[in-house]
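This is the structure, below, for whatever I ask next.
Note that one protein chain is taken out, while the other chains of the complex remain in position.
Every chain is named by a letter (A, B and C) in the order it is written, and numbering of its residues begins at 1.
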Amino acid sequence: MIRFECDYAEGAHERVIQRLVETNMEQTPGYSEDHYCETARGYIRDLCQDDTVAVHFLVGGTQTNALVIAAALRPHQGVIAPMVGHINVHETGAVESYGHKVLAVPCGRDGKITAQDVRNVYHGHWNDVTHEHMVQPGMVYISQPTENGTLYSKAELEAMWEACQDCGLFLFIDGARLGYGLVSEACDLTVPDLVCLSDAFYLGGTKQGLLFGEALVLTNPALKKDFRYLIKQHGGLLAKGRLLGVQFCTMFEDGLYFQAAKEAVDHAMTIRRAFEDRGYPLLFDSYTNQQFPILPDDTLAKLEEEFAFSFWEKVDETRTAVRVCTSWATQKSSVEALIAALDRI
Amino acid sequence: MIRFECDYAEGAHERVIQRLVETNMEQTPGYSEDHYCETARGYIRDLCQDDTVAVHFLVGGTQTNALVIAAALRPHQGVIAPMVGHINVHETGAVESYGHKVLAVPCGRDGKITAQDVRNVYHGHWNDVTHEHMVQPGMVYISQPTENGTLYSKAELEAMWEACQDCGLFLFIDGARLGYGLVSEACDLTVPDLVCLSDAFYLGGTKQGLLFGEALVLTNPALKKDFRYLIKQHGGLLAKGRLLGVQFCTMFEDGLYFQAAKEAVDHAMTIRRAFEDRGYPLLFDSYTNQQFPILPDDTLAKLEEEFAFSFWEKVDETRTAVRVCTSWATQKSSVEALIAALDRI
Amino acid sequence: MIRFECDYAEGAHERVIQRLVETNMEQTPGYSEDHYCETARGYIRDLCQDDTVAVHFLVGGTQTNALVIAAALRPHQGVIAPMVGHINVHETGAVESYGHKVLAVPCGRDGKITAQDVRNVYHGHWNDVTHEHMVQPGMVYISQPTENGTLYSKAELEAMWEACQDCGLFLFIDGARLGYGLVSEACDLTVPDLVCLSDAFYLGGTKQGLLFGEALVLTNPALKKDFRYLIKQHGGLLAKGRLLGVQFCTMFEDGLYFQAAKEAVDHAMTIRRAFEDRGYPLLFDSYTNQQFPILPDDTLAKLEEEFAFSFWEKVDETRTAVRVCTSWATQKSSVEALIAALDRI
Partner (left out) sequence: MIRFECDYAEGAHERVIQRLVETNMEQTPGYSEDHYCETARGYIRDLCQDDTVAVHFLVGGTQTNALVIAAALRPHQGVIAPMVGHINVHETGAVESYGHKVLAVPCGRDGKITAQDVRNVYHGHWNDVTHEHMVQPGMVYISQPTENGTLYSKAELEAMWEACQDCGLFLFIDGARLGYGLVSEACDLTVPDLVCLSDAFYLGGTKQGLLFGEALVLTNPALKKDFRYLIKQHGGLLAKGRLLGVQFCTMFEDGLYFQAAKEAVDHAMTIRRAFEDRGYPLLFDSYTNQQFPILPDDTLAKLEEEFAFSFWEKVDETRTAVRVCTSWATQKSSVEALIAALDRI
């Protein structure tokens, strides 16, 4: 069975795990105050081309999302997010558990919300005479790439940032798969762009070659204050924080993060083209590591004898969309095997 | 200016305020442990035809809603509610402030959700293999009458209750205007029906002749335990609780609650017919104390010189829907003046 | 039975209830946006000798405390309070229910904490290298008068305010019985002093002649922003907010608040002297409306045949301290009856 169902099926990139072995018996201070973390923070600041950003390493995405939102909002404020956004659907109400409503905005097939959507929510709120009876929008949450594998363009993000500035809203970008987005042929955004066009974003590690870990970048000074207290309170301050430092050092010291992401996305695009060439439509127009082909159910059944995918949705009576996911760990031979199977079936 | 914009513009029914005056200097224990509260609880238990229900008196609706939901749900659970439900829109995230997500379900013009909607949410949750990553439905919240003035029929509520029993969900009925519903010609539900067909409901007082106050009825033993602790924690345990007892005694000792509601709804139906007879359509098909006529903007402008309504929505370029609200305090002469104005304009 | 056990046994001052009757059928906008609330806010601003303070009317003390604290603190911050403070003991964890720890400081018989206590907590926190693992102090909560009936002097409050300013802490004064403090012969603080020496305080109403209600004064601009949202979220935005306005208007239009308080404290001092003259010691050195005599158990038993007190603590094998509480409603004849009983027993 070759698994394409997610991008967290394996452990860590060979170089990452090797570095963990090499540094294993070194004694360091705890709680991310070691030299590995410090070095990794430096690499990420360099990447950001900004020495002033705060960088924090966290274990997972749900934790990171809930934490940033709780740090930013006052009790009566909520966070605008796409209806399909991870925080709205797949985090068991972590945001609500800290007291905040997700103000879910309907979105189209691309899984994105627009600057105009944000302005509409904002003005809808403030123009309502009973606005004090309603949750006040305080932040916008988007993912890059989105849950559907699509990408915000630089123009879209600039418009979103302008809307947020106009409306006094924080803009937070969930980057659990950010590397897979940044290396995409369809992406015209750079890390320094994100620094300029958001208040906080993160460079995902769990899905991009680390055992676990997300590198959170805070650009807005208001968010930086006392942030480590919040990490601790949320149970996110790893005792052996250097594990995060060592892993992110390895990933960012010479560009491994992007190189590994690029290979994954290349594999995904090969798969995309293979489906397209054979006449299988795609549910979403993704240029990142997640592809969503729509397959006849009997074709799918045959493929699933050899390959694992994630079920996405039943498109009609006879067809199903699945998610085919590549990652830093995907072998070229696995991709070829999938294509060969497509031709055979 | 004659005000029809809401049902809480005046103080209390004459008999209620009179009773507060009469009992003013009596010394009683605090926190609803006085004999007035005890008597009022007895009246309500009689009305319920059930000696086992717990009755608690609270100051307002938002408090009552947040409290019942927080008492019932475990941290990972959420409450199913109509998209237009008061808890989803007009309580500044009170439910979320206690950690729970509102699972908002789209609803039609009638503002209702159905038993089938509830079953769909429930099965959608449990059939999803990632359900542990999603907020678990734990309760259903509906209002009787709804925000739109419409009513659940006995058959609809029976179906809803059956769905909730099948799915292991609490059913909670917001009755901020329950009296106006119970006396409606379109209502086939009684208070004992509500006892049998819900886990908790309340008989609203603030909008039905009290200075303030809601009478919460808990039928499910699981909700009764330690409920006064939760009231206190939410800041809802009124020091001079006897104020609630005195008011509800007055309302329920001889049926004033229903008599006053009946007059209000009669006025509302007179108004409804007046609009219908003159060809003005209604936004919602309400047989309770809230009516939602759709008026040409110039007609509306003229009416608003003499009468206050609540803006509801812009229906099209030239017409607006407003809410016309009657209450226990509405004068027959006010209704006649409105109709006369309609004819004059 | 003559009741001295608390200061909320009766309804409202005769003039207050009368005014509620007079204004009963007037139609006003809801949610404290009516002209009575506006006028009452003006009276209180005049009393403060400060036009810039924000004034909000709330129903009860627990609600007010939880609300101000939640409005002021970030998630990782806690509130310093005396071990016997109301928020630490008698509010069923309302502060914690909004996510904040009460940093309880031991206090002596007077129930007070000092500026030095606050500095110690602050420096104890920041000097600890693991401070990020601990709740950060963000606010100081005290009561005037304290739970024990004692008073902070102007010098003590000035020192406390200076400590709070030095340490970057909000200072919040619970004034559930503030009037009884302000009129005490032992009090050298005025309302304008409180404006200068705190970030927020309230003038209690529930225990001082209103049916219910607390008048919260916010002096710090950071606390004022969006405060009505928080009130609504906490279920504290009374629909018929004018009830609070009418009551506070009556109390503050011509000094009734202080006059009624003065009479109550005079009665309390008469009672204090009666106990002292007869050789009964006092548990606390109170010059406000609460007195805490220590009585032989058999004496107490006889008194309790005619009078109700609150049990406070068992002092030793044979003696008990009780609370004897006067209020705006206490009759001179009741005080005389108590003293006569003391002599008779």
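The working rule: a contact is a pair of C-beta atoms (placed from the backbone, for glycine too) under 8 Å apart; a residue touches a chain by one contact, two chains touch by 3 or more.
This one's a predicted model, so the numbers in the text were calculated from it and none came from an experiment.
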{"item": "Residue of B:45, B:154 or B:232 in touch with the missing chain, whole complex considered", "value": "B:232"}
{"item": "Hidden partner chain, touching residue among A:32, A:77, A:97 or A:150", "value": "A:97"}
{"item": "Chain not shown, touching residues in chain A", "value": "3, 6, 8-12, 14, 17, 20-21, 23-30, 59-64, 66-67, 91-94, 97-98, 206-207, 211-212, 229-230, 232-240, 243, 329"}
{"item": "Hidden partner chain, residues of chain C it touches", "value": "75-76, 78, 89-93, 96-102, 129-130, 132-136, 311"}
{"item": "Hidden partner interface residues of chain B, rising order", "value": "31, 70-71, 74-76, 98-99, 132-133, 136, 226, 228-230, 232-233, 237"}
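By our rule, only the chains that are shown with their structure count from here on.
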{"item": "Inter-centroid spacing, chain C versus chain A (mean Cα positions, whole Å)", "value": "50"}
{"item": "Interchain centroid distance [CA atoms averaged], chain B/chain C, Å", "value": "34"}
{"item": "Whole-Å separation of chain centres (CA-atom averages), chain A against chain B", "value": "42"}
{"item": "Shared-contact residues (touching 2 or more other chains) in chain C", "value": "98, 229-230, 232-233, 237"}
